[in-house]
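One structure coming up, written as structure tokens, with questions to follow.
Only one protein chain is missing; all other protein chains are in place.
== chain A ==
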Amino acid sequence: MNWITNYVRPRINSIFSRRDTPENLWSKCDGCGTMLFHRELKENLNVCTSCGHHMAISPRDRFTALFDGGIFNEIAVPEPLDDPLKFRDQKKYPDRMKAARATTGEKEAMLVAEGEMGRTPIVAAAQDFSFMGGSMGMYVGNAIIAAAERAVDLKRPLILFSAAGGARMQEGILSLMQMPRTTVAVQMLKEAGLPYIVVLTHPTTGGVTASYAMLGDVQIAEPNALICFAGPRVIEQTLGEKLPDGFQRAEYLLDHGMLDRVTPRTELRDELITVTRMLLGLPPAVAGDLPAPGDTDMASPEKAAKQPSDAPRE
């Protein structure tokens, strides 16, 4: 019996689980259940090709798709104190961090980078929901401040992709203090006259929504993203009633006047380029794929871009 439970069964299980997803070539859409081939899914930015459901995308993959030629430079974020409260719930906070680092391969829940998007120089920040629920602790606060400072130094707009369950409880009050800290970062941009565009992705909730994620000059959300302060479960418990369909989803917020736009991820880059260039008073971007920055000989976007804007003046 022991031999069977301890040896044979795990072996059988492992053979079968391996056969289920051979090297993770296929993944199942959370929305419609369709099996999607990994390359196809990646090309479509983790949006289901069958039902359009938006699955999570890592900040790194997002930046690769956002920046021209997939080229960007990471901006260093000042390191905060490790585990300032010596927080311990069922696990120690440093152990939770270690686990999150191991599964994501990232250092923390936000990635900041600079580069060009449709030949428009920008700074971008993206929050990583897979890293402890994207939670906002001191590192995320520092990342947003670093992003804003860099944008002000370079006189570039900041585009921020939010995704978080809220504040990082393991940093207690210091996570809460990221609400005013990140608000100061947003004010730096506003005072420098630079656009601050927020893209709210699934899910953006709690203290994150109640600070930098709702203070954008333009507020865009991905389809069906949950965006709220108090989560639906908390509200259902408080009110003791069922909430309407689509409550706190991007489209619902758009209807209630809380967002400017809801835009599918596959169209987001073009839209961000359009909006950013208009806010900066730049001519329209050239349509189509652009070569990587530096390969200026291959195309002359300046010339191409000038034509339409100059034409009416003549």
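Everything that follows uses one rule, which is that contacts are C-beta pairs under 8 Å (C-beta built on N, C-alpha and C of every residue); 3 or more make two chains touch, one makes a residue touch a chain; residues count from 1.
We take it that contacts and distances are computed from a predicted model.
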Among "3-isopropylmalate dehydratase large subunit", "Phosphoribosylformylglycinamidine synthase subunit PurS", "Sigma-70 family RNA polymerase sigma factor" or "Acetyl-coenzyme A carboxylase carboxyl transferase subunit alpha", UniProt-listed name of the chain not shown: "Acetyl-coenzyme A carboxylase carboxyl transferase subunit alpha"
Identified contact with the non-displayed chain, of A:172, A:223 or A:283: A:172
Where the unshown chain meets chain A, residue by residue: 80-81, 83-90, 138, 141, 145, 167, 169, 171-177, 179-181, 183-184, 186-187, 206-207, 209-215, 228-230, 234-235, 238-239, 243, 247-248, 256-258
